[in-house]
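Just one protein chain is left out here, and the rest sit where they should.
In order of appearance the chains are A, B, C, D, E, F, G, H and I, and numbering begins at 1 in each one.
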């Protein structure tokens, strides 16, 4: 049986070969682009219809369709601290602002967390005359500590 | 000379003792609340005026005023992977969505990164009938790889 | 200002000196014994009334009362893998049964997690003629992955 | 000779292909579902009859039958700290409540441990109007320190 | 309150000052020498009588008597791999013979472990014309895996 | 050329297939069972005659005979801290009693170590009405520090 | 699809086989030699023309041409601390002079960093009668902390 | 006796208090600014005259003078991977360009290293209309591998 | 292209098969035995003549000849701390005597290091009536810190 990693590699290869963008793939699948990309990279299970749509858009076979539906074991970094500079900057934000975010969640909501499960994320371009900006929006349900 | 960590402890203690919120402290300082909190926790240097305003709002002395102006050695986690659940969820987002964010930055902007230096961050409450949500917005300038 | 760790040490010392059990302390505080023990050890913030009750039961002062109410930075092991044998056995359970639990949660509930925030835990003695048994019950709300 | 890991992969693949649940497989094997799942994932050796029953339910061959009977080298996480969110929550419980559980075992039983060898574990759904809950019950013999 | 580590330091200092051997201390306490040494070094709790006997043999005070009775958090190495050569040789034995011991326990007893809780240990001199030998005997109850 | 690990895998597979115990294999080889098991698992080089005897008892070929004679790079755990419970208990003994053993070696012999080279080890069953016990005897020459 | 690592191995092999220097390859590609070497080793994506030029200079095929254009996941050390002596010396410079460089950047420019993205690097020979010297020039845009 | 770290803290405190720049301190000491900064931060021993000059410029006492002359144990990061962003960028350069630098040193000089002992380093501002740049020059003697 | 590791494996296999000692191989190559062994194990590049001589002495082909000439990425332990007992003893010497050696180099030579590049090493047998001794001589040029 094909693993989710092998399916991800197959999709990524076909995507580059055929010049299909993540946005186009997401449109074919009918889900947001961040979710679709994460699912293809092995972090979310797709429904049968979504997997069929993804494979069909890239002319890939049933082994890929099946693998995309498997329940994943999540965790994409492969190391505790990422070394790729684009990914590392997110870790740096955590190092510099992590406890700050914790303080402000507690001040605004009380003792609890922002869910990473009931959660969505968006990546956007914000035009700016001094150079366009990347905006990443994390949006998760507040979960109060409840006994 | 007082260290930035000692100044942070002094401010945090006084803040709790006097019932001053981070939002009120930020207003006194005249800067956004995320920046102010991070600065007090030792991640940014304050200007003399900002440090005076912060200390004055909490009736703290000149040693705190001086320490808040010192250039910090940044990095607030104290470990590679944070164990506090509120902070860990941010790390989990990185584990699940890190490579996805990288793919989408490259698709939208080309080869480069979201700056964590020319950068701002906001933490907001988003009302929701199924339970209010935490929204964290990361906003950084796109920096293309340039030789 | 007294830290939560110093308050925990003070409570633990007074508890041994005065022969007060965790169960008695929990009764005084009016909360379940697991929650009370965890709170005293610095993993949950107490309300003012709870902190007063705990300190009063052990004849401790206002610095302890205040520290018990502080928002904690959670995480009690002090290391990635615990070495104390009583605690290690829990880690061993995770090593042997972790992926099994994951499989069965997914089979029963679908893709999601057992919340560790909307969560309670109980530790019980189960009499048994071949030797009494320890029963630890973890009970957390199922949280489905929701975009 | 087939390894236990290869047998686990074969069973998991066949289970998905044929739509056999862990509960059905456990029924075929005649053992509790947690034990059966753990055994298939390579954490317990099966008897010859159990291995035959498992393989037969999934139409797998004698190499799988033999591998399922091999004495395992236990330990399923592959890393000191698990990154999959469903498994991580169990680690988080250990970080937040580990020393609390230790205190309460000592208070109730004296110096000793909950065995992870003379041990059973159950995973259950507990219906709840505010959202069903996952209940995980750890049940191990108390072993007092004895010289 | 004195910690177990401080009590261990006090006993070790007094032992050297007064020229009391571990064997003599064990005799005073009325327990085997390995157990007594481990208890003083903070790995086992002493009974009140044992602690009184130990402190009295070394003319130490009630704070030591109390600390020796505290429930320990066990684990004496302070690092995953010990660097002191006398202790490292034991780790080397584990590296070279660990899986061998596992094989032979399984062959002789079936699936299970040697308990480290229902356990005793002895260290002896074995005279030998080619140089006396150290004999360390580990003796623990066999615990079969039982569901 | 076959590696020692491949030879170990071949021997272990054949041993299970043919139902040959470690004790029988050791008898065929003419060496103690602990030594023989360790040698087959790749921790000691066999003489030509021993390797021939081992391979012959299991009907294995000359590549195995040669590999069993190679000088090993020792170290069988594959990680600093073992996670298999049977092996971990030995590590736990080291964590709890390591410094105790050091103290007692120094008290009895003076400054030095128990050799792990001029060394033998035995694993035995000790019958006991309350449950049979595993006895592991480490026996190594005392080596005094000598300049 | 060929990975960037496989393409790097193919280029390095062909380079040695054909006696093509990095300088010659860079000339063929029309980019600086440091950039070209880093790109071939998998740290920068090449344009189609650059990849064609590189492959053509070494008589390699279209799979290499495609792989050299892929967006890389950067990070070439394979470990947190490099052990090759030539690379380690750079890490040693960081250990000895890292905080010094930080102090001097802050003194000269204020709070900010030297960009590693808007960045170029040169490696030169500096003739010297007492032995020629290696000069490595790091040149990156100063980025001030900006909210 | 004052340690080098205490002396560094004293100098850094006095430097901020009195508004003395690293450049001014280096001028007082009569050595390059990078060397002087590194020496004060504890990475090089100063001569008696240099230490006197440094202490005198900051009105510090003989304990500082002595400590600045002590032979250091070098290594300033305090962790394998630095988390401060200004220092991390240098580590990132090593991750992205380390093997590239190795290739080019070998191509130009043959098998050997750039010395980090017979070595000097400079940090400069390079004016640039698109934003001034930081230039860091590493200059070390080439040392060929010689048996 | 054959890697240096594959060449090392080929040489080691052929050496055992043909009964060629390292000393004989070194004689064939015309270099010291330590250097030759290290070069074959992948730590030094051989000249074309040396590689031809080595391959010819063992009847190996041109792929080995080429691989032995490649520039190595050095570092042979594969882990930070070696576990093979023969190699570990060298690490133990470093743990026990490392800072001592540093003190004595500084006392005799001043601030600097023993080069590991301009360096040679010898391993000798020293006959001794109480048991022959291994003598390892490290000989490296002293390099003073020079700016």
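List of remarks:
In this text, a contact is a pair of C-beta atoms (placed from the backbone, for glycine too) under 8 Å apart; a residue touches a chain by one contact, two chains touch by 3 or more.
Because the structure is a prediction, the values reported are computed rather than measured.
When the full complex is taken into account, the listed residue touching the unshown chain is G:81, out of G:49, G:81 or G:126. Residues 1, 66, 70, 73-75, 77, 116-117 of subunit H touch the missing chain (whole complex, contact as defined above). Residue positions on subunit F in contact with the hidden chain: 31-32, 35, 44-45, 71, 73, 99, 102, 106, 111-113, 115, 117-120, 143-147, in rising order. In the full complex, subunit G contacts the hidden chain through residues 81, 83, 85, 88, 92, 95-96.
Note that only the chains that are shown with their structure count from here on.
The minimum number of touch steps separating subunit B from subunit E is 2. The minimum number of touch steps linking subunit E to subunit H comes to 2. Same interface as C-D, judged by over half of the contact pairs sharing residue numbers, among the pairs H-I, G-H or B-H: G-H. Set against one another, G-H and B-H show the most C-beta pairs in contact at G-H.
One finds 48 Å separating the Cα centroids of subunit C and subunit H.
Centre-to-centre, using mean CA coordinates, subunit D is 54 Å away from subunit H. Chain contacts: subunit D has residues 73-75, 77, 81, 83-86, 92, 95-96, 99, 102, 106, 112-113, 115-117, 119, 143 touching two or more partner chains.
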